[in-house]
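Pasting a structure here, questions to come.
Missing here is one protein chain; the remaining ones are kept as they sit in the complex.
Chain naming follows the written order as A, B and C, and within any one chain the residues start at number 1.
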Amino acid sequence: MSLSSVGRETRPMPIAKPASHPGRGLLQEEPLIFGLGGWRKTGVDLPQLPPDAASDASDLAGLTRAERPSLPGLSEPEALRHYVRLSQKNHAIDLAIYPLGSCTMKHNPRLCEKLARLPGFSDIHPLQPIATVQGALALMSELAHWLKTLTGMPAVALSPKAGAHGELCGLLAMRAAHEARGDARKTVLAPTSAHGTNPATAALAGYQVVEIAQTIDGRVDLADLAAKLNRDVAAVMVTNPNTCGLFERDVIEIARLTHAAGAYFYCDGANFNAIVGRVRPGDLGVDAMHINLHKTFSTPHGGGGPGAGPVVLSEALAPFAPTPWIVQDGSGWALAEHAEGPAQAALGRMCAFHGQMGMYVRALAYMMSHGSDGLRQVAEDAVLNANYVKARLQAVMSAPFPRGPCMHEALFDDEWLAGTGVTTLDFAKAMIDVGFHPMTMYFPLVVHGAMLIEPTETEPKRELDRFCDALLELAAAVRDGDTERFTGAPFHAPVRRLDETMAARRPHLRWTPEDRL
Amino acid sequence: MSLSSVGRETRPMPIAKPASHPGRGLLQEEPLIFGLGGWRKTGVDLPQLPPDAASDASDLAGLTRAERPSLPGLSEPEALRHYVRLSQKNHAIDLAIYPLGSCTMKHNPRLCEKLARLPGFSDIHPLQPIATVQGALALMSELAHWLKTLTGMPAVALSPKAGAHGELCGLLAMRAAHEARGDARKTVLAPTSAHGTNPATAALAGYQVVEIAQTIDGRVDLADLAAKLNRDVAAVMVTNPNTCGLFERDVIEIARLTHAAGAYFYCDGANFNAIVGRVRPGDLGVDAMHINLHKTFSTPHGGGGPGAGPVVLSEALAPFAPTPWIVQDGSGWALAEHAEGPAQAALGRMCAFHGQMGMYVRALAYMMSHGSDGLRQVAEDAVLNANYVKARLQAVMSAPFPRGPCMHEALFDDEWLAGTGVTTLDFAKAMIDVGFHPMTMYFPLVVHGAMLIEPTETEPKRELDRFCDALLELAAAVRDGDTERFTGAPFHAPVRRLDETMAARRPHLRWTPEDRL
Amino acid sequence: MRYLPLTHDDRRQMLGLIGADSIDDLFVDVPVSARLPGPLDLPSHEGELAVERALSAMAARNRPAGAGPFFCGAGAYRHHVPASVDHLIQRSEFLTSYTPYQPEIAQGTLQVLFEFQSQVAALTGLPAANASMYDGSTSCAEAVMMAARVTQRRKAILSGGLHPHYAQATHTLAHSSGVATERLLAEVDGESAVISVLDSETACVVVQNPNVFGTVSEFTAIAQAAHAVGALLIVVTTEAVSFGLMKSPAEMGADIAVAEGQSIGNGLNFGGPYVGLFACRESLMRQMPGRLCGQTVDAEGRRGFVLTLSTREQHIRRDKATSNICTNSGLCALAFSAHMTLLGGTGLEALARLNHARARALRAALVEIPGLEVVTPRMFNEFAVRLPRAAASVVDALAAKDVLAGVPFSRLDPSAGMDRVLLVCATEMTTEADIADFARALRAEIAA
Partner (left out) sequence: MRYLPLTHDDRRQMLGLIGADSIDDLFVDVPVSARLPGPLDLPSHEGELAVERALSAMAARNRPAGAGPFFCGAGAYRHHVPASVDHLIQRSEFLTSYTPYQPEIAQGTLQVLFEFQSQVAALTGLPAANASMYDGSTSCAEAVMMAARVTQRRKAILSGGLHPHYAQATHTLAHSSGVATERLLAEVDGESAVISVLDSETACVVVQNPNVFGTVSEFTAIAQAAHAVGALLIVVTTEAVSFGLMKSPAEMGADIAVAEGQSIGNGLNFGGPYVGLFACRESLMRQMPGRLCGQTVDAEGRRGFVLTLSTREQHIRRDKATSNICTNSGLCALAFSAHMTLLGGTGLEALARLNHARARALRAALVEIPGLEVVTPRMFNEFAVRLPRAAASVVDALAAKDVLAGVPFSRLDPSAGMDRVLLVCATEMTTEADIADFARALRAEIAA
């Protein structure tokens, strides 16, 4: 994840407005669809209705809407142009490094897009007769096999729709397990450095959240954990590698203490990319861990989603996995869709149908392409790239945890900016002007003015050098006191710095006829 | 077609070079593939060879190359990024109006792209048994039916690969027809306004080219034509609507005179878009006309091709059409691939195999989508858009043929720029700075400093107004003597004006290790 | 490996600069006992061709909806998606971008989201729409949690016409926070039954239109009754195309409208990814889950868009957030919005009418079959029929004849005692020939 600011909404100083052009070079200004004058148009040709059909409304008498939705329709040329123009105002992994820490923005193979579009996958209905979707179920169980083998866990629930949904699934399984043995519990322990979804999920699952302190070297404080563990604690949630990009050295002890207290150990697997093929969470005592297929296994982020968050489960939690379950039956594959038979203890259903099939296809294609050898290499190159960036920038930018290697991401703070009049936010916006997307800012919260850089394994050395050179050049400019370059940034983006304060003060969430176009 | 200049290669005055960034905002600088360091790499994973296979070279002893081609290979992330970055340095019809006169840059439906990729079309071999490609032959004959009906001509040769190839096919059919009756001829008549491919084709077909004069209202001078017609003339080549965007009022008389002299009438059909569904060339006395499927029928230009140039033929020329011919036989469709049987008199083969199948699929999908009603509307809207632009700009920009309507394109000259120090070329480059692609310049040659604007029917009124407003604003700037804005243009394109003179003086056509990267 | 740019030389040089002897030095923090010595027991890397062959073989073992007669609906619908929509969502700049946290270089995604929100608001009639949820079912669950927050009450009433999967997903989520879900008995025309069980403990009632049996209803009375006891009305829609013709949730007094957006712009995909639509009254805006895109200006006063009101969200409010959702369904929202932009209000209404006409034609054909009874009183594009025997067995028998006959209600809810009920659906994709084949096969099967 990434924040442009936390409680630090940007509020740029206004600047005189220049003559606006229809476009500039290749960059086109583009109005809203509401400004393109398609109020009575449509860009879709449908067959004419049989007149009787049109007229006869016996079914719908009194049930139809007063007036048709007032939405513009555009011819295909207009619509296509609208979106192509807009697309060019976006940064993308296909354009340059996307160094958002904790987001694992890696290359998305086009093979995966192609395969997900095979009619045999894209044009099948979730409730077709089981005999007509044997290939789909086979693919899901093959994916499950890879996930279980890579994590060393006995079971996996595929249906969660994203990481946060997977967290919820994991905690609900723990709740079900506790309830099953009449041992209701109230709290969840999580470090301050945890990603926002961890406490949010715990609350959604009906738990109180208690924070665990962090040691000066950026790991969970075992003593504090031990002190806070008690019979009310349902789960301990730890991210590993953690959000500071560090491996939790004492993870096995964390698991032991957690289990000793009768609690379960939830591992946030968003950073699995750093260890895939080199470490199995199952060997660390984990009870549940979600895997963001849209991170480690490269399903595209698509400007915010969709993703998928399968959750691997320990023996203890497996019986409580949500429905549906894929089960082998003599003739082939079947689905246990209700809490009965093998799925009797299931915690229920996380969502309609069977989860994110489109992501399963992509993730499996990605895994098979890399293989067990390639996936191990993924982790190694991801960690190597992060340490390379850390090594190159450390001299100039201050790192809160300088000693020892980092894992897949390099963390810096804003100590080095102290007194320069340049904030982490300013520095980030200035990166845009030299062609780079900023890193994750102000996360994790435990580090002041955090800058979290995750290059991923799909960045070539050349791009890393380009990136580090640019940051070092900017850092030099900071030292030279060239402050405007930062406080006014960005200068070269499609728009200048945006007023987030105004957006929040007077929320304007949709176009209305009163608006300009 | 379009020229950035004719004998007027641009040679910009050098300017001090600014600090170059790796990128600027979203626009990324991108080196050549040779600069990305993939000399020992590959982005393709192939199965290992059986060792014996690798070693055994009994077939190839002494025949293998001294060293492997020294070409870089890039991983998919690097390769994809390379091309996506480069793509953003292009203008495209999907971004804005592409007003190149004579080029018919219209919207390319994505449905056509999708259908051309059906394995049943994209994955069939041209020499598979005829019984296994009946659908492909059916599609070709369906396309032929549409082309013959729309042009009112009895026959069509599909195989020519582009318009110029179609011109050649037409002239060779005429040559064959003349030779067949022992009446060898030497010359081809064509107006000065003709597109360069007309004289070039005539020469390639072994004819001498004699130019026909033009009347002051931009049409073929009948008297001059009559005077030049004689027993040596094999063909008269006329573009209709012509390259000035005007309909040849006397076209029927031109045909009559031509036939009276025993010559054939070739019509360049590049501008068929202006009359499709409203006029049938067959009703005008045409003997042969090529149809650029990549213009009128919207197969994408792809940065220069591929296209397709089927040629419709009159009764007189039909027997001489090149092989292959599609013929119906009892059991279905067949191909006459050799000059025998029905195709006995065929002029020969224009190319290997059967022509541009990929374009046939797209063109037929486009035709069926529009239908006979929609195609007629295409011509009407194309002509309407051109006349609208002419009407809006005429007040300020000088039109050589102001009186009467134009057809699909509006022609202006540079009289209105006289004495301003701004040339047609300068004006065009300045259009780039306000977000528009220039019109066709310096063509047709009969008009001084020509500016030929073809909007096509797929431009909405809003875009035409944006375009006209911008040109009128620029015209005002010219009158205000703001000359630098033009002579120095473009300022906002990915690169400044390029030195074409140097490129031609010292041709540098490939990267060599001596070059910078 | 084609996806890994580093060469051995690169790795050596980089380790050198880092000052590490080998890659293992970078994994020192991993407990020795947990370090894997080598690759796991899984196949090693494969070329494109091999992977494509393997997955194509799996795909070939499924029967695509487009391969023959097909009548499944029940929450997932087969509609025609224009080729340009799938082309657009594959644009690198949309496909491979992240959540637009840096607005200055994400205006493309942000403007699309603003337009999407505006479209959802127009369709539902409710002014505040968010930037998408996972799908319709999780939107329903989140709506119930939101209602509980707003009303400070802990009981939700779910109508007997609510899609069973939606009811189950809602129960799963509500249960753990102590919000009770009272689900009425499955009933073909049962929406209005919710009125009788309303009380002052009720946080919200959840009704669906058209409901899972395809029945179309009027909720104004329910809205009044709910509001009378201080409860909220949540209207669920699983077939978004119906927005083109049916009364909008707002017209019937809904406080929150949630919908499955898959029907517009998105394929069946065996159930996911889909896109959840979520809209509510202005006054409830700050209680909404999910991301919101808002209009603002840049330093030069030009219009621009940003993610806003994020103080509701997990990354800022943490355990006080309105939801835990982070990654949502952005690209599916783009597909929805682009298809909606092509349709426009005019096209959507025409599409809705066409769907209704097709369903009427299907009903006319099936009603002729002896032993078959149409049980849905008023429908849009799907309806329920009662068969002389268990629907599941009939469906399997027809599948063997390559006709996908619809969804047996028992598959969704085995305990409802509706084993003979079959849910069938028709859309603009359904041809006369499909209908004839279906009717013939079904008649034969029932007679047999």
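In the analysis below, a contact is a pair of C-beta atoms (placed from the backbone, for glycine too) under 8 Å apart; a residue touches a chain by one contact, two chains touch by 3 or more.
None of the values given here were measured: they were computed from a predicted structure.
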Chains still shown that are in contact with the chain withheld from the display: A, B, C
Option from B:Gly182, B:Gly330 or B:Pro507 whose C-beta touches the chain left out: B:Pro507
Residue of B:Ala144, B:Ile326 or B:Ala365 in touch with the missing chain, whole complex considered: B:Ala365
Hidden-chain contact residue, picked from the options C:Glu191, C:Glu428 or C:Glu445: C:Glu428
Contact partner of the left-out chain, one of A:Val44, A:Val156, A:Ala274 or A:Leu347: A:Val44
Residues in subunit C touching the chain absent from view: 2, 48-49, 80, 82-83, 87, 90-92, 342, 428-429
Residue ranges of subunit A at the interface with the undisplayed chain: 25-26, 40-47, 74-78, 80, 84, 109-111, 113-114
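Just so we're on the same page, only the chains that are shown with their structure count from here on.
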Subunit A and subunit C, separation of their C-alpha mean positions in angstrom: 19
For subunit B, residues contacting two or more additional chains: 25-26, 45, 75-78, 80, 84, 109-110
Residues of subunit C touching at least two other chains: 1-5, 45-48, 50, 82, 84, 86-87, 92, 105
